[in-house]
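A single protein chain has been removed from this complex, and every other one stays in its place.
Which chain is which? They are A, B and C, in the order written, and residues in each are numbered from 1.
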Amino acid sequence: MSRRIRLGMVGGSKGALIGPVHRAAARLDDRFEIVAAVLSSDPAKSLADAEALGIPHGYGSTAEMIAAGGLDAVAICTPNDSHAALCIEALDAGLHVICDKPLANAVEDGRRIADKVRETGLVFCLTHNYSGYPMIRQMRAMIEAGQIGRVHLVQASYRQGTLATRVESGDIPRRLRWRLDPDKGGTSHVMGDIGSHVHQLIGYVTRLDIASVTADLGSLVEGRMAHDTGSALLRFAGGAKGQMLATKVAHGAENEMAIEVYGDAGGLRWRQSRQEELSFVRNGEPAQTLTRGSPYLEPPARHACRLPPGHPEAFFEGFANLYADFAEQVAARLEGRAPDPLATVIPTAMDGLAGLLFIDACLKSSAAGRWQDVEHAA
Amino acid sequence: MSRRIRLGMVGGSKGALIGPVHRAAARLDDRFEIVAAVLSSDPAKSLADAEALGIPHGYGSTAEMIAAGGLDAVAICTPNDSHAALCIEALDAGLHVICDKPLANAVEDGRRIADKVRETGLVFCLTHNYSGYPMIRQMRAMIEAGQIGRVHLVQASYRQGTLATRVESGDIPRRLRWRLDPDKGGTSHVMGDIGSHVHQLIGYVTRLDIASVTADLGSLVEGRMAHDTGSALLRFAGGAKGQMLATKVAHGAENEMAIEVYGDAGGLRWRQSRQEELSFVRNGEPAQTLTRGSPYLEPPARHACRLPPGHPEAFFEGFANLYADFAEQVAARLEGRAPDPLATVIPTAMDGLAGLLFIDACLKSSAAGRWQDVEHAA
Amino acid sequence: MSRRIRLGMVGGSKGALIGPVHRAAARLDDRFEIVAAVLSSDPAKSLADAEALGIPHGYGSTAEMIAAGGLDAVAICTPNDSHAALCIEALDAGLHVICDKPLANAVEDGRRIADKVRETGLVFCLTHNYSGYPMIRQMRAMIEAGQIGRVHLVQASYRQGTLATRVESGDIPRRLRWRLDPDKGGTSHVMGDIGSHVHQLIGYVTRLDIASVTADLGSLVEGRMAHDTGSALLRFAGGAKGQMLATKVAHGAENEMAIEVYGDAGGLRWRQSRQEELSFVRNGEPAQTLTRGSPYLEPPARHACRLPPGHPEAFFEGFANLYADFAEQVAARLEGRAPDPLATVIPTAMDGLAGLLFIDACLKSSAAGRWQDVEHAA
Partner (left out) sequence: MSRRIRLGMVGGSKGALIGPVHRAAARLDDRFEIVAAVLSSDPAKSLADAEALGIPHGYGSTAEMIAAGGLDAVAICTPNDSHAALCIEALDAGLHVICDKPLANAVEDGRRIADKVRETGLVFCLTHNYSGYPMIRQMRAMIEAGQIGRVHLVQASYRQGTLATRVESGDIPRRLRWRLDPDKGGTSHVMGDIGSHVHQLIGYVTRLDIASVTADLGSLVEGRMAHDTGSALLRFAGGAKGQMLATKVAHGAENEMAIEVYGDAGGLRWRQSRQEELSFVRNGEPAQTLTRGSPYLEPPARHACRLPPGHPEAFFEGFANLYADFAEQVAARLEGRAPDPLATVIPTAMDGLAGLLFIDACLKSSAAGRWQDVEHAA
């Protein structure tokens, strides 16, 4: 096999939510070796935590870890407000970066990262993990191939019930606390945390730009400061329209992410709770259910499958697809060859910047009560 | 049994879409006798058509039919623009009225009907048939009983694929032609035809008033004049928020009407394609699936069931529930008694007027690109 | 319209389970006039009950009702053990018959009815109502047209939870009591009541004869005499195999009837809880979901639809399809013409006899613990 990519991790200690997911995703396809980590600002504690996780080296800072050498890439799983400094530090050191979403809280920070990526030409992956699902890649490939014709209408949503009651009045875990703090988690919690996924997914499958938006962001639970619900109407460049909802007050909704896209020749629907399936209707014909792993899928979808249909793959595998594609791109650089083109469709810093610009427009629209143009990421 | 209600029908000849549904709904529970009909303005043709349908008397005009006497009530299934004149004519004649939705095209016409109903004190039912579904009545009863607490968020939608392509460029049936003609079918086809159902359903289950709206109405199919898609963000009196979608460009969507309501204690979800089921989540507990006909249902839901669970009841039965409740109210008047209170929850002229005021606000918001207050029906 | 068929009913008074369904089914399409009924052996009570139901004439016996004249056909909704005598009485009087299933309890009784039907040449419909569902007719038409190739495997089941606990130890309604009494309800309650539906459905869609069976019938609830569960392996003439289950101890199962058929070119699946849908897989292709009312359906399915897709039709409408087809056959006789061929696919006395012979073979197999040949109905 190709040599394993030597990865350093920043953030994501044991109690964390997403750090363990990054590690499992990195392990699944065996293309990484996690050789170092910054799990605490106290070097001794970081070393102890690393040891507990079976990671050879623990450091008290990213600078130390980088200085120690031996890394190909860095994974960043820290609170949003720290992404810019850490990403830039790693990129400046010539390291490829895989960073948890959202790219940043502030548009300005996101732009600095995107600029640095462009400047250094290094590989950068933003872990909008839903784009790792095979049936999402199938959806993207089918739309690109014109199978539903010109896109008219998009509806997308992400429902959770995690903030359906006023949980923050109690004793909440640290991993939730920073997310609800506007300084660390961003001005609009719901939009940064899950609305950003919806925005990215829409762009990923349709490749359309949102030209303008009218949004209503806020909190529906009495006494809450953080936004728990964001709702928006969308107008795309070219005339299509859309609607999106991101909410955390939907009791019983367990990361219900869903997207449907209708064009002049057909429609496609997907929802995460049935991640193995993609519903496809050609005008006037019976609905078809396409399934992950099937031989009739498009190459980008087959590329993202490990198992035949009916041996379901899910969240870890979708996440791992981003890691695998990142590994392929990094390996190609290390080996001086072109990467597998099917591995080049993972979310980038530019996608992350587009997300921040969209949230910014939503905030402005919500405050002004009218349509707001969305600045184009460039 | 109580004597059957003697019903006259206006509109709904053989090729019509909704006329046959009204007749079947009237027959199902055997509480009506359809004794006369106006099926054409040509008296001879009306008589022949009536005979073909097994209706004893056919007339060339509503005036004639009323003059002939012998009626308790009139069912009106004509194009929207004629509802006001016909309803008022029947009400003036002392006849109870059951009228197809929407109440009218113009707010002013709707207000005239509502005023006349108030003035005459007669029974008036607007056939927003989805409120006849037992599980919708269950939803309403549970929300009223506080089972999901104070309502925070509502999402409702109605998707069709009937106008997903430019069908109107071909040879379309008459029953579709008048609907797409703004003069007969209303300024916004999609909102009058199905958006009005969504609006009514939201009000029916939550009993909340929509205070303001921001909407985006229009056509997504090139060259189409009639509106095929309406999308809106909602703010309710009292602070709840919502989102709605009514579209006819969703390939493969077969009258997919759906509503979900979340409160501070739980959530409820229903969709017409699973009309027998209501999903209920109490905060932190497993989702429950309540089923039509079950003994644990609330009285308003049990009242609307004929069969035990698993012998599914559907569209005709929901429609027939409106007819049965209308019959009960009319019979109570005829017999000088109070009606069964469970039969008094059918949509009224006032609900129809509220719908027209909502569509009016959507049109204004859509034109102005900003939030618009919704006038209260009174 | 054709003159309405004049129908007399035997059985099915107000508290009954299936009588009201027969009446609603007869009314739905307006092709019958229920002119007389035998609702009690006491003439005065029968008259009063008829009046309460809005039926013009009540009689104390079938003989009296027949003697009074004026009938085209008779509907029989009495306990199973009385079917033979009543059917034969009506047929002997030259009346067409629509009879509730099962045809009888004893094979001998069933054979007498079938012989009499053959002898008189009159129209006879056995209300195995699931064959009235449009998507079942679609399934039958597709199998006949070879769309799944030669049939290999059938699995069918009917699950209820109505006898999941020992309800009969309490105070049970009369309509359940006779069903659980072997003399009136038959030796194997579960097989007569719902197993007969499964058997009929298998034969209806595949047109294959069951050549032999190995079955295990009995009661799973302690202290129960009546059979609550029947399970069987099937071998068809021609080499296909199958499996069936009929049970009343499945908590929460609400008349879950389901059938799947696999051939050498594809497979078809249907279940009553999604009665609007038929799942179709052609070898190696994505599953298709065919929906009731769609223009691409086969003529026998379209014949059985009143409404476009998405306005769901359910139990009453399926039942009413048998009544409508029976009406068409009777009307054709009265008018001296050939019936619409699409109306000729309703279950007959011969189908009922085949069901009794199958149950008989199941009983023998269950007692002997080995495979048993199934006698062919002829």
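One rule holds in what follows: contacts are C-beta pairs under 8 Å (C-beta built on N, C-alpha and C of every residue); 3 or more make two chains touch, one makes a residue touch a chain.
Remember, predicted model here, so these are calculated numbers, not experimental data.
Q: Pick out which of C:Arg4, C:Lys45 or C:Arg282 touches the chain that's been left out of the picture.
A: Within the whole complex, the residue contacting the unshown chain is C:Arg282.
Q: Just to verify: which one of C:Leu17, C:Ala48 or C:Ala164 makes contact with the chain not shown?
A: C:Ala164
Q: Using the definition of touch stated at the top, determine which of C:Lys14, C:Arg118, C:Lys241 or C:His376 touches the missing chain.
A: Touches the omitted chain: C:Lys241.
Q: Based on the whole complex, identify which of B:Tyr59, B:Tyr158, B:Tyr204 or B:Phe280 touches the chain you can't see.
A: If we include the chain that is not displayed, B:Phe280 is the one touching it.
Q: In the full complex, which residues of subunit A touch the absent chain?
A: Within subunit A, the residues touching the omitted chain are 1, 4, 20-21, 23-24, 27-30, 51-54, 160, 253-256, 272-273, 275-276, 291, 293, 306-317.
Q: Of the residues in subunit B, which ones touch the absent chain?
A: 280, 284-291, 294-296
Q: Residues of subunit C in contact with the chain that isn't shown?
A: 148, 152-153, 155, 157, 161, 164-165, 214-216, 218, 220-222, 229, 231-233, 235, 239-241, 243, 245, 247, 249-253, 260, 262, 264, 266-267, 279, 281-283, 287, 369-371
To be clear about the criterion, only the chains that are shown with their structure count from here on.
Q: So how far apart, in whole Å, are subunit B and subunit C when each is placed at the average of its C-alpha atoms?
A: From the centre of subunit B to the centre of subunit C is 35 Å.
Q: Check each residue of subunit C and list the ones that touch at least two other chains.
A: In subunit C, 291 touch at least two other chains.
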